[in-house]
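One protein chain omitted, others in place.
Now for chain A:
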Amino acid sequence: MFDARHQSLPDRPGVGYKAQHFADLRVDPGPVGWLEIHAENYMGDGGRPLAQLDALADRFPISVHGVGLSIGSEGPLDRSHLALLRRLCDRINPASFSEHLAWSTHNLGFLNDLLPLPYTAATIARVCDHVNEVQDHLGRRMLLENPSSYLAFTESTHSETDFLADVVARTGCGLLLDVNNVFISATNLATRPQDYIAAFPVEHVAEIHLGGHDEDEDDHGAPLLIDSHGRAVADPVWALLDITLARTGPRPVLIEWDTDVPDWPVLRQEAARAARALNAVTA
């Protein structure tokens, strides 16, 4: 189905790469052992983004994280987009490729957000077809990431954890466990995040994400957390990371900070906190 020759990410902290940190990462990476890029930002034909990526890939294992494949689409995957993804992966031979359990493309256009899916047998079948197609096309295993949810579908028949376990069983893909998303979804849908972690098929987790969120309220005054990636990781999410790592063992842990991106020392400090969490579980 795919070959597993490619190296994997190290069980160390990584950060989402931002161009403004290019020089800092080369002289002062701190505990950062790998970098993640958003695939679509490096699908141009040349120029500075790819020149910087080439230079970074010489020094760090790279995780290519797609935000535009629309794995959950009712329509077919975009073959030209898959071809660009293949070109990027062939260029830098990343240590990992991951995408989201979500959809974003419709015949109205590309909607540039990770949109939610009902958890039904029909959705599982469609997602599995698309995951298989991606893995065949890239010649490598992909990781599928759990979403942040703001609402639920009345038509859903499966829990998210059962859904993901089913997709893994039927495609051989791995999982990217976003602990911030777990906390957001549990808060927004009034479930316990610890229960989600306990039910998660942790043996297939090959990467963990952490990020910051914003706080709002729904129409009835219930908490509504927004996955903004625009601030430091919240304390309860760090606590949930400890619970997660106790189940998974050490894993590559990424800090995502995509809006209001801070200066390098702030991001490095977040990575250092992830390193301490990893050291605690290793010891």
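Operating definition for what follows: a residue touches a chain if its C-beta (ideal position, glycine included) is under 8 Å from a C-beta of that chain, and two chains touch if they have at least 3 such contacts; residues count from 1.
Going forward, contacts and distances are computed from a predicted model.
**Q** Tell me the UniProt protein name of the chain this structure doesn't show, selecting from "Pyruvate dehydrogenase E1 component subunit alpha", "Tricarboxylic transport membrane protein", "Sugar ABC transporter permease" or "Putative DNA-binding domain-containing protein".
**A** Its record in UniProt gives the absent chain the protein name "Putative DNA-binding domain-containing protein".
**Q** Which residue from A:I92, A:A152 or A:A275 sits in contact with the chain not drawn here?
**A** Counting the whole complex, the residue in contact with the absent chain is A:A152.
**Q** So that we can see where the missing chain sits, which residues of chain A does it touch?
**A** So the residues of chain A touching the unseen chain are 40-41, 43-51, 67-70, 73-74, 78, 80-81, 84, 103-113, 115-116, 118, 150-155, 188-191, 218-220, 222, 224, 226.
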